[in-house]
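Coming up: chain A.
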Amino acid sequence: MPLTEIRVAGFGGQGVILSAIVLGKACSIYEGKFATMTQNFGPEARGGACSAQLMLSDTPVLYPYVTQPDIMVVMSQEAYVKFASELKEDGTLIIERDLVRVTDLPKQTKIYSVPATRIAEELGKRMVLNIVMVGFFTAVTQLLEADAVRKAVADSVPASFRELNLKAFDRGYEYGVSALAAGPETPDLEQNAAVSQELV
Partner candidate 1 sequence: MKADPRGVLTGTHFMDGDHACCEGALAAGARFAAGYPITPSTEVVERFAQRVPTVGGCFIQMEDELAASITLQGGVWGGAKAFTVTSGPGFSLMMEHIGYAAMTETPCVFVDVQRGGPSTGLPTLPAQGDMMQARWGSHGDYEIIALCPNSPQECFDLTIKAFNLAEEFRVPVMFMMDEVVGHMTEKVVIPPADEIEVTPRKHTHKSVEDYLPYGTNGDMVPEMAHAGEGYKFHVTGLTHDERGYPNMTPKMQQKLVTRLQNKILSATDRISMFEEEGTADADVVVVSYGITSRVAQRAIEMARADGLKVGKLRLITAWPFPENKIRQLAAHIKAFVVPELNLGQMVREVERAAAGKAQTFLVPHAGGSVHHPEEILAFIQEAVR
Partner candidate 2 sequence: MTTLVSPIPGNPVEPFLRSDRMPHIWCPGCGIGTTVNCFAEALIESKIDLKTLALVSGIGCTGRVAGYVKLDSFHTTHGRAIPFATGLKLANPGLNVVVYSGDGDLSAIGGNHLIHAARRNIDLKVICVNNLIYAMTGGQTAPTTPGHATTSTSPYGTFEPSFNLPHLVEAAGAVYVARWTTFHVRQLARSITEAFNKKGFSFIEVISPCPTLYQRRNKMGDGLETMKYYKEKSKTKHGAPTSEVGLTLNGEIIVGKFVDRDRPDYSTLLKAQMHESLGDKYVDYDEEQGYACSADGGCEEDSCH
């Protein structure tokens, strides 16, 4: 894997940081490659745009920060507004379908969306939406082995929630497999522009 820059962003409380930890762990511990995760710290304890930066590579990561992400995972409209413009021209954008409306992006951007919150709610716990996103990411990007990420999920969550999180991962992954087969989405930018304001 060449150096891959990833930003994961959402609002505080969605488990943004944990999803980046899971992906970083999968890469560096279970695949024996290299991962560096940094998070943006602000004075707010909760809420607001929250983001993690993840660098994955076959060789040691030097510069720890994202300059132009190859992949961006976005779970809130506020985070989308704040970060989307830094995405590489032909980058991959992965969004929470119900929480993010894509408004203006270069045509080459590959967009994949998943109703992670709804899936998480179907599983009984909204809080596992981040792991649904992780599963979806794994399938769509093909960067990491599903098995490695699954293991990372298992050892990153409390034992009592392990089964639930693994289910969340599997559901997200299955959704991603279909999404990848269907190919990138083409968002209706005009309609999105109209409704995006309500999401911020």
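Quick note on selection: all candidates are chains of the complex that A comes from, given by their letters.
We adopt the following convention: a residue touches a chain if its C-beta (ideal position, glycine included) is under 8 Å from a C-beta of that chain, and two chains touch if they have at least 3 such contacts; residues count from 1.
Everything quoted here is computed from the prediction, not taken from an experiment.
*Asks:* Looking at this complex, which candidate touches chain A: 1 or 2?
*Replies:* 1
*Asks:* Per the contact definition, I'd like the list of chain A residues that touch candidate 1 in the complex.
*Replies:* 21, 24-25, 28-29, 34-39, 41-43, 61-65
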